[in-house]
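Shown here: the complex without one of its protein chains, the others still in place.
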Amino acid sequence: MICFACSEEQTLMKETAAKLVQGAIADAAHQMDETGRIPDDAVRKFRELGTLLAAIPEEYGGYGMGNSPIMNSIILEELAAGDMGFAIAATLPALFLMPVMDCGTDAQKARHLADFAADPDGACGTLAINEPRFRFDPYDLATTAVRKNGSYILNGTKCFVPLAETARRIMIAAALDGTNGLFIVDRNNPGLTVGAREKNLGLNSLATHPITLTDCEIPADDRLGGDAGCDYDRLLQRTWTAIAAIGTGICRASYEYAKNYAKEREQFGEAIASRQSIAFMIAEMAYEVDAMRLMTWKAASALEAGRDAQREAYLARIYAGEMAMKLTDYGVQVLGGHGYIREHPVERYYRNGRGIAILEGMAIA
Amino acid sequence: MICFACSEEQTLMKETAAKLVQGAIADAAHQMDETGRIPDDAVRKFRELGTLLAAIPEEYGGYGMGNSPIMNSIILEELAAGDMGFAIAATLPALFLMPVMDCGTDAQKARHLADFAADPDGACGTLAINEPRFRFDPYDLATTAVRKNGSYILNGTKCFVPLAETARRIMIAAALDGTNGLFIVDRNNPGLTVGAREKNLGLNSLATHPITLTDCEIPADDRLGGDAGCDYDRLLQRTWTAIAAIGTGICRASYEYAKNYAKEREQFGEAIASRQSIAFMIAEMAYEVDAMRLMTWKAASALEAGRDAQREAYLARIYAGEMAMKLTDYGVQVLGGHGYIREHPVERYYRNGRGIAILEGMAIA
Amino acid sequence: MINLETPDYLASMRSSMNNLAAGVLRPIARKYDAAEHEYPAELDMFRGMQILGRPKKKKADAPKPDGGNGKPKKGINLSTVATIEEMCWGDAGLLLSIPNAGLGNAAIAAVATDEQLERFGGKWAAMAITEPGSGSDSGSITTTARRDGGEWVLNGEKIFVTCADRCDIVVVWATVDRSAGKSGIKSFIVEKGTPGFKLEHLEHKLGIRASDTGTFVLDECRIPFDNILGSAEVKKDTEGFKGVMKTFDNTRPMVASMATGIARASLDFTREKLDESGATIDYKRNLNNVGSLEKDFYLMEAHLEAMRLLVWRAAWMADTEQFNNVEASMAKAKAGRQGTLITQKCCELLGPLGFSKEHLAEKWMRDSKIMDIFEGTGQIQHLIIARNVLEMSGKDLK
Partner (left out) sequence: MINLETPDYLASMRSSMNNLAAGVLRPIARKYDAAEHEYPAELDMFRGMQILGRPKKKKADAPKPDGGNGKPKKGINLSTVATIEEMCWGDAGLLLSIPNAGLGNAAIAAVATDEQLERFGGKWAAMAITEPGSGSDSGSITTTARRDGGEWVLNGEKIFVTCADRCDIVVVWATVDRSAGKSGIKSFIVEKGTPGFKLEHLEHKLGIRASDTGTFVLDECRIPFDNILGSAEVKKDTEGFKGVMKTFDNTRPMVASMATGIARASLDFTREKLDESGATIDYKRNLNNVGSLEKDFYLMEAHLEAMRLLVWRAAWMADTEQFNNVEASMAKAKAGRQGTLITQKCCELLGPLGFSKEHLAEKWMRDSKIMDIFEGTGQIQHLIIARNVLEMSGKDLK
């Protein structure tokens, strides 16, 4: 039956994630952004919750409790309300493993899922979708894969690949014969070069790298899903839903900070919130954050039901992109000059928020 | 030298037009909208100012004082502040004659300009550009002209043709061999059918008609500019500038009515203008109306200097389209429930304002 | 547990309501837009239908609103807003003209005594709140009700009364004690034909022209004492007034759903034209790589989805007995404004087809605009939301 409220289990996980963020991230987020480092400890604490292991089937060493895009969305919102980079880093192995779980051949599942289950803290894999060019579109990839006997030869350039430097494997999105596929490349494949850490507008706590593929040859078995290929649509649906969840988290954080500031900050002898121009921005933030969350949950509900979520995930994602631009800007504007100073987190939300409309495939729901 | 203020002559004409509107139109505009009739008297009063005759060269019976797109813009804004339909009806002969003046062959000028100069109150011509279809574009006309010996054969459908029923001649925009041309068709050409008066969202005071051209044959001499054709770009630049001027007039009228209403109307014991949500709408209307006017004048200045105004006129026109949507909506919103009632003119401005983005070639600057 | 999948029962209800709207309302939408104020006789077929989930007869006969078990009837608010969306996809002005489904009927159903239900339950009841000097400020009502023996004597003027001409009775808000402020405000049932009760004129409106909106003047209008709805007592606190206002927690999502239905009609028509022109709407390509029409379409559809979800949440909260005052205003604020933006953007995208009365797009734009105005303007909704989330009083945040 239709329901707009969390179950006890969902509430519990939401609160756990919120508590973790409150403890390990909230106060450190500014420092993380300035230094470009996420404390290992914080990531480990999240991994200890075992959300990913829980989703992995028992036969591959997981708890076999099934995967819940809704739960993933709830968690991502909470983590992103702390720091977007942290949200991505903490949930990263899923970015590589979930596609394997969704579409991998039995052999791929046996290998990669079991690898992870055996060493959940070890370096795992990451996903490379974005390409550094104008008019980039995940449905119009310039990176190509060509079949050559028992191999695929990959060529192209990727960017914004999270933690590429330390990943053991990288899942590469590439065009193949007019369709799109995913290809698993070992980090030390000689045809793959990981470039120096990128400098970006936002997402500064997270190390992202460009990748170059030069006649990069991989065994045909490392095409995700084997010869049948993978469900690329569904992968994008899941990443779009995740981006929408992250956007919701960032906007919520900006909204809450601005709301509290507006109540406490006085000008002309009254709280600035007593002015409609400020109050109405707060009101709009309030309902648009809710709308973003509902759009995310709508897409996640479709995914959870096993339905095709193309429409819902796309709409959630473009809505989140538009609103993240608008609302995090409001957050800065409510604070005025103080919003322009990096010590106030609305500044970080503003920069990170701009990534929601631009970045692809940085998390998965 | 650059100058943002009217000269004495411009001020005088502006005030004359404003006074005429105040006297003959302002109070009658609602009735005109409801009944669909513009008093002949009001149109005659405007025509008596002789603005069009003044622009026609002496050799064709005019006063030879030259044409001023800036002055035309000033006048159109004032007339449209009274009623958009009136602004079009009052300046209508120009829509037919200005292209003749700009691009006509000597024979065409001699015939049409002199005809008008001899009988300035008589039925003259009108212009047919719009076509009743999705994705209509004046640069992508579906109406076609084909040369056949000493004739052109026209085929197609036009809509929103002002006063087509009473016009003696209709200037038709049609595609010809990959370019666009204008063709003068007699009202009683057997290949031309003027349909019943249209029912439209706005512009209700003005009679507009659809036109059907079925193998409509005209002498080759009736192609505007003869075999050389006309400067279609410049024609559109001039009509775009005019539409921008009309949009400015409508928005200014909506702004002024809303402003006065907000000062006078009390709620919760205070003028509603004392609330920022209302006051900020008024402020935005104030500077956007000014911006619309400056954009219009910028395009008109380029036209007046004889420069190509493609960029300026296009920008003025799309800006006016966007702002007419936004500002006339604000006008209704400031009045709340009262803005929804047709007795308040903001309702009419709202409907007419929607035409600014949609309609092509209804006036000329 | 979060689940936003549309339940089957709701999907099939939406589908049948859409058929009804397409078959009955859509075909006569233009006719009654042109014939302003004329009663749409075709709507008589709805007279016996409980289309908006409101009990139409006296309480004893009515289906229990509480399902008999003390809990509200399952999903009645959600079903209602879903129905409203479909009906307004058909035509909003006509939905507002459905017999015996006026706001006054809702008020009567909510608080009338059995005796009052007996007398008025079968009648078409309008609601008269707004006054020339009040607007969105319901607390500043100046129409007075003076007690005189076994009668109330009403004096004042009421504007913007929906169904003013067609209704049988009007629920009139008046104050019995101006010094008591909001607590003094009560509602009274006035029957058409009562001496001193005059329908002054009907309004000519931008849109929803099928709906008759009028002004009433009450001049020493005498009605029986029993025609008061609720208690005649003036309480010190404003609980009574809050109770009256609470009606709006239910009606705001309804109006928001009307906006959603109209906007969807506009979008559906635009989609149709896009499809005909060979555009591909596949929810796949990056917004930077599609045509301008497609981008606008996608963004509008996203906003439409947001509108509907906010509406459904507010309705679901009412169905699950949660206080939804803020969420109702959120739905109304978002849908009212966005409905206006979507319907007017569609006219722009449709070009000549959006300006001609040959098509309904221009009408949807006119109809939609009222949704950001009545039952509290967008500005009022933002105030309600801001005061709530900021925890500020009406005095601190005016």
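Annotations
Each chain carries a letter (A, B and C) given by its place in the written order, and its residues are counted from 1.
As a convention for this text, a contact is a pair of C-beta atoms (placed from the backbone, for glycine too) under 8 Å apart; a residue touches a chain by one contact, two chains touch by 3 or more.
Everything numeric in this text was worked out from a predicted model, so none of it was measured.
Touch, as defined at the top, links the missing chain to these shown chains in the whole complex: A, B, C. Considering the whole complex, the residue from C:Glu5, C:Glu294, C:Glu358 or C:Asp396 that touches the absent chain is C:Glu294.
Within the full complex, the residue among A:Leu192, A:Leu303 or A:Leu359 touching the omitted chain is A:Leu359. Summary of contacts with the chain left out: across A:Glu8, A:Asp41 or A:Glu343, the touching residue is A:Glu343.
Residue-level contact of chain A with the missing chain is found at 34, 130-136, 159-160, 198-202, 265-269, 272, 275, 277-278, 321, 325, 329, 332-333, 336-343, 347, 350-351, 354-355, 357-359.
By the touch rule set out above, chain B reaches the unshown chain at residues 1-7, 9-10, 70, 74, 135-140, 233, 236, 259, 262-263, 270-271, 273-274, 276, 279-280, 282-284, 286-288, 290-292, 294-295, 297-298, 300-302, 304-305, 307, 310-316, 318-319, 322. Along chain C, the points of touch with the absent chain fall at residues 286-296, 349, 351.
In the analysis below, only the chains that are shown with their structure count from here on.
The chain occupying the central position, as judged from C-alpha centroids, is C.
Across the assembly, the mean Cα position most removed from that of chain A is the one of B.
The centroid of the Cα atoms in chain B and the matching centroid in chain C are 39 Å apart. Separating the centre of chain A from that of chain B, both taken as means of CA atoms, is a distance of 52 Å.
Residue numbers of chain A whose C-beta contacts span two or more other chains: 276, 280.
Counting partners per residue, chain C has 379, 382, 398 as the residues that reach two or more other chains.
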